[in-house]
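Okay, here's the structure, questions in a sec.
For subunit A:
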Amino acid sequence: MKFNKRDPVYIQVIRHFKQQIASGHYEPGQEIPSRRELANQLKINPNTAQRAYKEMEEAGLIFTEGNSPSKITKNEEVIGRIRDELISEAIDNFVTAIRPINASLDEVIGLLKEKYVEG
Partner candidate 1 sequence: MRNYVKLVDFELKRFMKIYLTLIGIVIISQIVGVIVESNQFMDMANREMFEGSMSLTQFLEMYWPLTMSRILISGWFILPVGLSAAALIFYCFFIWYRDWFGKNTFIYRLLMLPTARINILLAKASAIFLMVLGLVSIQLILLPIENIIFQTIVPLDLRVDMTIREVINSSNGFASLQMLLPNSLVQFFAHYGIGFMTVFTLFTAILFERSYRIKGIIFGVVYCIIALVIFLLPSSLEMVFSEFGYFYPEELFIIEVILGIIVTGISIWVSHYLLNRKVTV
Partner candidate 2 sequence: MIEVKDIKKNFGLKKVLKGVSFTANKGEITCLIGINGAGKTTIMNAIMNLTPIKGGEILIDSERLTKETYEKITFIPDAITMLPQMKIGEALQFMKDFYKSWNEERAKELLSFFRLKEEEKISSLSKGNTAKVNLLLGLGLDVDYLLMDEPFSGIDIFSREQITEVFTSHLVEDRGVIITTHEINDIEHLIDKAVLLDDGKVLREFRTEEVRELEGKSVVDVMREVYQR
């Protein structure tokens, strides 16, 4: 995973997890690495990994039962919301980028369909 240098690292880590969850790469209830393992894998500060986990726990993205490793949420509603959020975020970015060009909506949708299927 590649980090950009201007966004807080913990937010980038959370985004990374959201993508993995939304794409189904992480399945509901799947165990995730400990904060130490994560720090080691991503070459980030363990405190940052800790912070990311804490925020994700609060947002209900992951959960921890007793002393066992943290797991991805089984709550379909939360997963659905993450998916919607990511899609909507991407669309927002797209719209912001395309609007200044003044292309018509039909034109954009046509091209979008073409490209999306190709890709």
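In this text, contacts are C-beta pairs under 8 Å (C-beta built on N, C-alpha and C of every residue); 3 or more make two chains touch, one makes a residue touch a chain; residues count from 1.
Selection rule: all candidates are chains of the complex that A comes from, given by their letters.
Please read all numbers here as calculations on a predicted model, not as lab measurements.
Listed candidates 1 or 2 all sit in this complex, but the one touching subunit A is 2. On the side of subunit A, the complex with candidate 2 involves touching residues 3, 5-11, 36, 39-40, 42-48, 51.
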